[in-house]
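What follows is an incomplete set of chains from the complex, kept in their original frame.
Letters are used for the chains, namely A, B, C and D, taken in the order the chains are written, and counting of residues starts over at 1 for each.
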Amino acid sequence: MAQKVVTLGEVLMRLTVPNNKRLFQTVNFDVTFGGSEANVGVSLAHFGLKSSHITALPTNEIGERVARFLKLNGVNSKGIVRKDGRLGIYFLEAGAMQRPSRIVYDRFNTTFGDLKVADVNWDAVFKDANWFHYSGITPAISQSAADVTLYALKEARKRGITTSGDINYRRNLWQYGKQPLDIMPSLVELTDIVIGGRVDLENCLGIKDENWEVNCDMVKKKYPHIKAFSKTIRNAMTASRNELTAVLYVDNKLFTSKTYEMKNIVDRIGGGDAFMAGLIYGLLNLNHQDAVEFAVAASVLKHSTIGDVNLSSKEEVQELVNGNNVGRLLR
Amino acid sequence: MAQKVVTLGEVLMRLTVPNNKRLFQTVNFDVTFGGSEANVGVSLAHFGLKSSHITALPTNEIGERVARFLKLNGVNSKGIVRKDGRLGIYFLEAGAMQRPSRIVYDRFNTTFGDLKVADVNWDAVFKDANWFHYSGITPAISQSAADVTLYALKEARKRGITTSGDINYRRNLWQYGKQPLDIMPSLVELTDIVIGGRVDLENCLGIKDENWEVNCDMVKKKYPHIKAFSKTIRNAMTASRNELTAVLYVDNKLFTSKTYEMKNIVDRIGGGDAFMAGLIYGLLNLNHQDAVEFAVAASVLKHSTIGDVNLSSKEEVQELVNGNNVGRLLR
Amino acid sequence: MAQKVVTLGEVLMRLTVPNNKRLFQTVNFDVTFGGSEANVGVSLAHFGLKSSHITALPTNEIGERVARFLKLNGVNSKGIVRKDGRLGIYFLEAGAMQRPSRIVYDRFNTTFGDLKVADVNWDAVFKDANWFHYSGITPAISQSAADVTLYALKEARKRGITTSGDINYRRNLWQYGKQPLDIMPSLVELTDIVIGGRVDLENCLGIKDENWEVNCDMVKKKYPHIKAFSKTIRNAMTASRNELTAVLYVDNKLFTSKTYEMKNIVDRIGGGDAFMAGLIYGLLNLNHQDAVEFAVAASVLKHSTIGDVNLSSKEEVQELVNGNNVGRLLR
Amino acid sequence: MAQKVVTLGEVLMRLTVPNNKRLFQTVNFDVTFGGSEANVGVSLAHFGLKSSHITALPTNEIGERVARFLKLNGVNSKGIVRKDGRLGIYFLEAGAMQRPSRIVYDRFNTTFGDLKVADVNWDAVFKDANWFHYSGITPAISQSAADVTLYALKEARKRGITTSGDINYRRNLWQYGKQPLDIMPSLVELTDIVIGGRVDLENCLGIKDENWEVNCDMVKKKYPHIKAFSKTIRNAMTASRNELTAVLYVDNKLFTSKTYEMKNIVDRIGGGDAFMAGLIYGLLNLNHQDAVEFAVAASVLKHSTIGDVNLSSKEEVQELVNGNNVGRLLR
């Protein structure tokens, strides 16, 4: 039977300054869309999985634009709620050389922040699903969004669906009165696969050590149901040159991927989400080492296209894992 | 001495869908900026007046972008307050033929809505000013914005500065608990020149008659200090073909402009503000008939360029009034 | 129950010369897609109907591009067959003023020309369908395409589905050995609603008279099952200025639409298909006069956007029928 | 034998402000090239004539760019002299609606102004030529350019080649010490066909009357060798709407063309040169009435494409004369 993933999260409009201009001088923007969890869902759809994304979009034509974006990229509309309100926006000034990239957020008071548990048709969304994925961004937006996340995890559990959480800590969110430590532990209780680095584990779970593996062990001790931890290690020399490696920690074993040197990076936004999608695909279909290799290769390919989402097929990712085609002209 | 105008109001980012595309399918936007009162200030700066605009902009690079826009267009920064927050946005899908233009607003919870009387250096802004202009949009945004408007009018009056108000009624604003009739009358008490049509007079001042001139007389009776009323009459056959006439009502006399047939309209947004600026210029420098002719010609020229603001010089407007240059190739 | 339409026909890549350039000098093309019958299906999907399109697309990434275009525009993939081969292309040099528009076709030896009856899952496609639409272009392409058309009509009949045919005669097709008169009569035998002008009726059915209504009567005598005839009457003054009227002939009664003056035409390609879609919608949901008004208004709106397909909703069309919104700025 | 035309004159780089922007705000330019006489030569090449253009271009890559432009448009390089120096430039802000078009010239001290008689290989250029064309712009540039013009006319005469002169008077040239009356009469002495309006005849030849035909008669009396006079009559309502008529005065007979209404004008620059080329073609191949009709139709088509030069074929012009194809979609 076809694999099916459900994701939950906000989708933002991304307005990118073109042609190496600065944000304060631009006269036009390129328009794309993204959101950590939707990026995962889109990427998995491009890998051939069925994909539903739970989100709320404004009833206006901006909401319609996003709905078309998701549809075009293979995500079905069962989880899409339409409500009055606004879509969050972020402005991206892409860096170059030693000049860093900059994001300006305009993401408060959005439709998604008002999403309620009762807005979603949970049965329709979770029908035949194998996997549910969320991130630490959603519960950071509003109490309501945090409630929906918890409810979704419980629903997933109830149905025996594997769950993953990218528990990334976003310092400039969490403005509605709660702190990560108030909320994240109860979500992790219901999460099978945890993605997060040292800083995330410390801020979201209050577990702290210099060594990430040690941290993972500590988390595992507290939440013994967790099956795996993972993260990517990015070494960013300049805006256009990074190195990328990934690690997957399962059953006290560390699986480390090959390290990719990425030069002439086209767009790094969404690299982590492409990794996440690759990891979900890998854990569903490959052994541990192959899974982490697949995931990091997916992330590398994301860096070669414009936009938050990875547009690569699973065959393209696999060719990169196998070291084929790189630098070739495929006719 | 140089004439100097002070304007007050919100500036929005305008994201326009290029190339006759629909909003729900676009992959890029052209970026400009506008706001009813700022448009008036910019246009007057292009006519050679000194111009200050009182507004609030976010401290981030989006705010910086707007500050550069105003500076480039001749508006000085004395009235610009920088505060944390977001800039309002509107999306424009330009119409064509029988297809109407559409605007989607994303203008709530903005920095401007938080502008406080104490944020502004009133002495610096009003130094040497001849004219103060506001519109009915500002008091419709928030209590705080309404307070600033009233305060500004009082400051202007105190200094013997002429005041004008475009009392346009915006149905989809006024969401903070007050109604136009709660606020607008006290502003009109302090206004010398009133711009507005029948619907505006009814909604904002509660004065209602089928005939606009009769309405103006009724308003005048209630607010005998008012010196003049004016409005444009737009006959819109299609998105690209309109006719435009203006009327100015002073001392029981009606001055009617020539009617312009506008075909192949490039961009109608800001046409009313260009008229307003033209009228201010005219009332400061010309007789009544010439003033209304100048104002409507200014509005016509605005329709020939992209963006909310009129980029024409006073010489260019005057040439159109005189019937010169139209259809010519100036070498 | 939701209305559902099935269409059959080739989809071509349209490469348009931008910016009023000539085809022989261009350095870039805008890319869209279209095909008479697919345009009908897309337009009906934008009106809210379920829509399946039977076609064949190459297995390569060009085929993938078209599949995404159809999906994005609401047409489901049940009727899409993927086979090795090429996609047909047409190059469009848009006219201006007195300069006519030009199309250069590159549409022979395409994947669609190889479509076989056995390639299509007829049960899946026709499930729950109310309407089947084809045009005279398909049987003009290849024997195989003619066979598929006949088979589809029989299948539709078998299931009690209403059928419509735009029997437009394309002089530069019909190159595979058959003539329209060899094929079209047998298709019309199975067609409920016939769209076509005098020239089409003459060439495709061998019925000829100076008067279109008389012709329709003659056809009706021969094919008494036909329920209605329709066509648009285009008066083209220049490339950017046309007048458009439509007529619907049912039960010896002629319903004539309002005449629209279209100035500043954005793109006339697909105007007839937008009409066809409007007519299908109208016949399914409105009375005869309202149907022809809806259909011609749909066609007018198509002329205001770029691309072969009509992107208007049924509400937008209805507003134009009602004379609302034209020339307005909708906020 | 093939007809061959020789033209003489400066070629300028044209930098056009795109997208209805004003010159003082633009961030990019479209690049084309033009010059009154070169425009005539290019147009005749598109009609199928052999075409040589005598000009001087800088030795740098800007000169190379122009050389490629001429070559691409069918003008051979026999008359092109390469010398150190600069290319003249003009900036074009295209008008819209009631806003006039504006040209800013930067055309002094150019390579062409230094062109010397000895630079040109006259035998190569005039070999097999039927027609020589110049305009009043060239002698207005520099003494040297005036000398070359006179020399070229003498060479043409010596070889029995028909000569035409568009004696347009350019007020802002003639800055090198000579006045039109010092130079133009001696050129007209050697000119068979004179194009020019009332103002041109007055300024260049000192012959003045309210009526153009009377003026032509007066000129003819003084220069009895002249075979024909012609001019276009442009009625410019707005930047995008003009009417165009042409008159040809031969043997005391006035041939008047049909009047074309031109709406939605794409680019009017070069309209007169397109007329001139049409007239040369017409006088070489058609009767008088047909010639003036062909010429004005050529000018109309020029208005439908971007750039100074007319890209229409003689077949396309003839179709417009015949009233065919207008408003059609040619497949």
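Criterion: a contact is a pair of C-beta atoms (placed from the backbone, for glycine too) under 8 Å apart; a residue touches a chain by one contact, two chains touch by 3 or more.
In this text the structure is predicted, and so the values were computed from the model without any measurement.
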Number of identical chains forming the whole complex, with 4 shown: 6
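Criterion: only the chains that are shown with their structure count from here on.
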Chain copies touching (subunit C, subunit D) - same or different residues, decided at half shared: different
Contact-richer chain pair [B-D vs A-C]: B-D
Approximate Å spacing (C-alpha centroids) for the pair subunit A, subunit C: 42
Where subunit A touches two or more other chains, by residue: 27, 68
Chain contact graph, described as a line, ring, star, complete graph or other shape: other
Pairs of chains satisfying the touch condition: A-B, A-C, B-C, B-D, C-D
Partner subunit A, residues of subunit C touching it in the complex: 68, 71-72
Subunit B partner contacts - residues on subunit A that touch it in the complex: 15, 18, 22-32, 60-62, 64-65, 68, 86-87, 89, 91, 93, 102, 104, 106, 108-109
Contacting residues of subunit B [partner subunit D, same complex]: 260, 262-267, 297, 300-301, 303-306, 311-312, 316, 320, 325-331
